[in-house]
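Accompanying notes for the structure given below.
Complex shown without one protein chain; remaining protein chains in place.
And then subunit A:
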């Protein structure tokens, strides 16, 4: 098994350590890893890290999931703008 996983975040190819969460991968693409935009348009990023705050919700392969509780899989497609 490779020690790296490749996935797409907003169309960009990202390489992370195998077993990383999607929340960790977001950080690799964009500053502090913004996941969503708040109802008044502010950028938000993973906050609680343990599945409570819902700030890290993203579309993963077409389904809304929490980035902090999803492990990166090869070829996964993550959208933060959906």
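Note that in this section contacts are C-beta pairs under 8 Å (C-beta built on N, C-alpha and C of every residue); 3 or more make two chains touch, one makes a residue touch a chain; residues count from 1.
Definition applied: contacts and distances are computed from a predicted model.
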item	value
Which of "FAD-dependent oxidoreductase", "Flagellar basal-body rod protein FlgG", "LuxR family two component transcriptional regulator" or "Hydrogen dehydrogenase" matches, in UniProt, the chain that is not displayed	"FAD-dependent oxidoreductase"
Contact footprint on subunit A, counting only the chain that is left out	16-21, 23-25, 27-28, 31-34, 38-40, 42-55, 57, 63-65, 68-71
